[in-house]
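The next block holds one structure in the form of structure tokens; read it before the comments.
Removed: one protein chain of the complex. Kept in place: all other protein chains.
Each chain gets a letter, A and B, in the order it is written, and its residues are counted from 1.
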Amino acid sequence: MILDYILRRLGLLFFMVLLLSIFTFSLSYLFPGDVLSNLSGVSNTNFAQSALLEEKYRVNSNYFIQYIAFLDRILQGDWGVSFASGDSVFKHILDLIPATLELSIYALLISVVVGVPLGILASAYYKRWPDKLISSTAIVGYSMPIFWLALLLIMVFSLKLGWFPMSGRVSLLYEIPASTGFILVDILLADFPYNGMAMLDALHHLTLPTIVLAMYPTTVLVRFTRESMLKVMDQSYIKTARAKGLNRGQLIIHHALRNALLPVIKQIGLQFSTLITLAMITEVIFSWPGIGRWLIDSIYQRDYPAIQGGLMAVSLFIIIATIMAELTYTLLDPLSRNQAHGKV
Amino acid sequence: MHKLLLALLSLSLFGCIDSKEEILEEKSQGLVYCAEANPVSFNPQVTTTGSTIDIIANQLYDRLISIDPVTAQFKSELATDWKISKDGKSVTFTLRKGVKFHTTAYFTPTREFNADDVIFTFSRLFDVYNPYHFVGDANYPYFQSVGLDQLIRKIVRVSDHQVRFELFNPESSFLANMATDFAVVLSKEYAMALKANNQENLFDQYPVGTGPFIYKEYRRDHLVRFYKNPDYWKHEVALEQLVYDITPNGTTRIAKILTKECDVTAHPSSAQLSILAQREDINVEKETNLNIGYWAFNTERPPFDNLKVRQALVHAIDVDKIMQAVYYGNGLRAQSMLPPTSWAFEPQKNMPTFDPQLAKKLLTEAGFPKGFNMSIWAMPVSRIYNPNARKMAELMQSDLSKIGVKVNIVEYEWNTFIQRIGEHRHDSVLLGWAADTPDPDNFFSPLLSCTATFSGKNPANWCNPEFDLLLTKALDTTDLNLRKQYYDAAQSMIIDQLPLYPIAHGMRFQASSAEVEGITLGPFGAISLANARKK
Partner (left out) sequence: MAKFNLFSEDANKSPLARLWRKFKNNHPALVGLWVFIAFCILAATAPFLAPYGVNQQHSDALLLPPSWNEMGDVRFILGTDDLGRDVLSRLMNGATYTFGLSVVAALITTMIGVLVGTFAGISKGLRASFLNHLLDVTLSIPSLLLAIIIIAILGPGLMNTVWAIILALLPQFIHSIRNLIVDELGKDYVTAYRLDGASNWHILSRGIFPNVYEYIVVIFTMALSTAILDIAALGFLKLGAQPPTTEWGAILAENLGLIYLAPWTVALPGVLLFLAVLSTNLVGDGLRKVLQARKAD
């Protein structure tokens, strides 16, 4: 049963990745300009070079053969070269994606640690002042454009008070060799006399971007957790328990929490995709050297091979994260398995 | 929720207060410089992009001679002495002994600097038998635009420490060109080592020089890192480390200097100077500079090939408004192509005035009573000569709409921008030029000569034999009075023909944290950080 379910999800994953790859492939044709240079990233070729490229990219064969050739190259890690830098797109992505993931993961952690308890708290004090305070703060945070929030925080905490830096991952004077790409891990792995200071410095750099990025998912989780709790509290088994004389605190801890948090877990997984998108804006504002900033720069410069590769990498991450979230949810909640394929 | 955030904030704050002292100490060995664009190359021979030259030229390399910014006399650098023959056709340099090239992760020199390096470096520019001549498509924009590649007949090795440059004809600007930031000396040994591995293409990307700093790493859109050269021949280098933080956005550069993320910043936007000036911990330096910000037309593309159209467009522009809104009073309205500090400067009497009626009339005469659509390419970075081209373009857009000309503003990333201007894809462009030498030729030959058109450095795409003749005549003589006459004629020809419209001369600014000293701004040339140190 469970195996069957996992297989189905993997099938879905395969289907989605297939669609994504077809879409990415067709981008070379959708983008303006020459298909061959969009695919390869090599422009201004002489005759001999372009004949070589034509052979490699099979642009003279039919679309299907071209697509197969495309898949083959993607799997081998040959994603073309960027117009702007002349370097391999795949290498760029490998260098940049850890920075984005790092930021997103910390922001997700914060939003879970802050958002879920606050949501529970709000539902526990339903319609009393803590609930009102939390709910109204949440709707304010939810309505705040992220770039505006970032600017406000920079103005107050960086420029006025000077507490936090406003750009980059660590002071540039610390030369941290990029072994994993995750700055905190890299600092731990690196062997310097000033390890501790570099760590503190990196944490300082992380603070503002993480808070900015965490704001939206936190408010979503607060609202979602609160509603999920209220829904569960409304169910008859809770009413029965209450009738037996349990107080609200006991009810929540022993009976409601487990059931209410299950959908929240799924929601957390879904937030990851929102985070990666919002991370693009955050990265631009905080000059964070991640994939989002690079992708947006590439759009400015009409660097089509880079856009293509960047979009594929980001979408791939999001699809995998979404499916993983659903899988975890289903493993934890047997009830949902029945719905998974029954509901159309 | 806010409470929790606050708690988090204060937690990380306590950490910060404890260790701030130590961090400062560790950091005081290095300097962070906020630069406005990625370097396009690490060899000054192959580019004229000012933002690149500022980063690489004076930090990694040395030249044979330089020009003293105060006395305007030639100064010895890698050449201790130089002699010009009577006929002016040969120049002999005596080279300094005991100068070492950089030892880097990719190259360890086995010998000191000598005549072979000089010959290799300069023969690359013109000698097709030099193994590196065709690396990077044989494109040496500065030297080609001033015609140095056509001037040198051969370079003779007199001894280990003497070389003789033999010229086809005597030229007054030869020494001045040898003193520009582009005429740096490269290592022949390194070049040959790369050639042995068939890695010639790495030569311009991984530099080896003799300068005060050694290349360590470059990450596109992020940073360039140099370490100090412990064996620098001129003096002890105070900084252990020099990092260029690549920050294209002018506001972010200001913000970074306020938050102390940068110690020095290039070209702080003039809009924000008053804010910086109020701060005690930040020094703002200001220096007149030989430069010109202009509006160039693609004179090969209709309707801009029509002089009347160019005149009409120019008369529609309110330059006073530009001086106020873009330069914030920190610029000098151009009265000619040359700035007033140049010795050949001659104010032009028929400089176009702001006169929309006249503009309208000229446009009608040219056959466009209803106006037309055009593009203005606005450079995306702020340079001395134009701190905010985008804004200037917007002001012009509104001025031009009054005579019926609809303007579309075009922007690209800086290096792409330069490349596309070189391909002459524009209608008109807001650009400028900062001089590399005090020689007036530097304002004409690299920009408006026919050779500059071919090497893609002529933004007006303008090739006028008469004008070229004036420039050649001015170079062929050493008589200052005669030269001045030719340059006067050249200046008025530009205003009469309007291949470009000189708008303003900017001031050079630099903002630095008060801890930093030893950085001087010159009236020309790239920035040098060799003497920089922190208190």
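Criterion: contacts are C-beta pairs under 8 Å (C-beta built on N, C-alpha and C of every residue); 3 or more make two chains touch, one makes a residue touch a chain.
As the structure is a computational prediction, the values presented were derived from the model and not from experiment.
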Item checked: Contact list for the unshown chain, restricted to visible chains -> A, B
Notebook entry, point to check: Among the options B:144, B:272, B:445 or B:528, which residue touches the chain absent from this view?
Noted result: B:272
Next item on the list: Among A:10, A:68, A:109 or A:140, choose the residue that contacts the chain missing from this document, as touch is defined above.
Entry: A:140
Notebook entry, point to check: Which residue among B:171, B:189, B:204 or B:318 touches the omitted chain?
Noted result: B:318
Note to self: Can you tell me which of B:37, B:179, B:237 or B:254 touches the chain that was removed from the display?
What the structure shows: B:254
Margin query: If the hidden chain were put back, which residues of chain B would touch it?
Written below: 250-251, 254, 269, 271-272, 274-275, 318, 320-321, 324-325, 388, 390-391, 394-395, 397-398
Margin query: What does the interface between chain A and the hidden chain look like in terms of residue numbers?
Written below: 12, 15-16, 19-20, 27, 30-32, 136, 139-140, 142-148, 151-152, 155, 159, 234, 270, 273-274, 276-278, 280-281, 284, 295-296, 299-300, 302, 307, 311, 314-315, 318-319, 322, 343-344
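Following the convention adopted for this analysis, only the chains that are shown with their structure count from here on.
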Note to self: With centres defined as the mean C-alpha position, give me the chain A-chain B separation in Å.
What the structure shows: 41
Note to self: Going by the contact rule set out above, which residues of chain A touch chain B in the complex?
What the structure shows: 84-85, 87, 110, 114, 118, 134, 137-138, 141, 154, 158-159, 162-163, 165-168, 171-173, 175, 194, 196-197, 200-201, 203-204, 207, 211, 218, 222, 287, 289, 293-294, 297, 300-301
Check: In their shared complex, at which residues does chain B touch chain A?
Finding: 1-2, 4-5, 8-9, 12-13, 15-16, 19, 22-23, 26-27, 29-30, 32, 216-217, 219-223, 225, 241, 243, 245, 247, 252, 255-256, 258-261, 412-413, 415-416
